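Apart from one protein chain that is not included, each protein chain of the complex appears where it belongs.
Moving on, here comes chain A:
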């Protein structure tokens, strides 16, 4: 699939950062917040001039790929049908500051992206961008081959979708470590040594490959 138009739901720290990266990479970019356009128009004009501020429906209708960049506790405010048949990136994590009590947001027996996939059941979800802090996303994006390039973990159940998203991640300035299993997203959730880290390809791959040996990995295995 060729991705030309990028839609971002959530005009906060991560949404705006990704909008800037996508714009620099030559995409047509739309972004929305929870409310009307005028709430975010000035912010978008000043921080990422060239990105189109819109509302959720318009963003989705005009995008080849949609990025969820809103708080995890809020995605159910978006009608599941809005994203029917869409390729969707889940960049969300549980985060206390915005989400409140963990148990109220996440069922304990599955991972966050599995729950997002289950809710948007007619969409194809790929998880990435979630494990790197927004200022690292902004400052560490580099062209292919740059020795200081960092890597992102990309995972989802649909092979083609994961490959398409991996290519998209590449164009935004990051190497990719790829898995084809949405549940593998747990390896980058809060508590993981990868959460909040900005690592090069080798280090990220090594940690992913030996994840069961990390403290967090051991805990997850024990919980199963």
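Definition applied: a residue touches a chain if its C-beta (ideal position, glycine included) is under 8 Å from a C-beta of that chain, and two chains touch if they have at least 3 such contacts; residues count from 1.
To be clear about the criterion, contacts and distances are computed from a predicted model.
Chemist: Under which of the names "Putative ABC transport system permease protein", "LLM class flavin-dependent oxidoreductase", "Carbon-monoxide dehydrogenase small subunit" or "ATP-binding cassette domain-containing protein" is the non-displayed chain listed in UniProt?
Modeler: Answer from the UniProt record of the missing subunit chain: "LLM class flavin-dependent oxidoreductase".
Chemist: Looking at the whole complex, which of A:36, A:77, A:98 or A:144 touches the chain that is not displayed?
Modeler: A:98
Chemist: Would you write out the residues of chain A that touch the absent chain, in ascending order?
Modeler: Against the missing chain, chain A presents residues 11-13, 16, 42-43, 46-47, 73, 95-98, 100-101, 104, 133-136, 138-139, 189-198.
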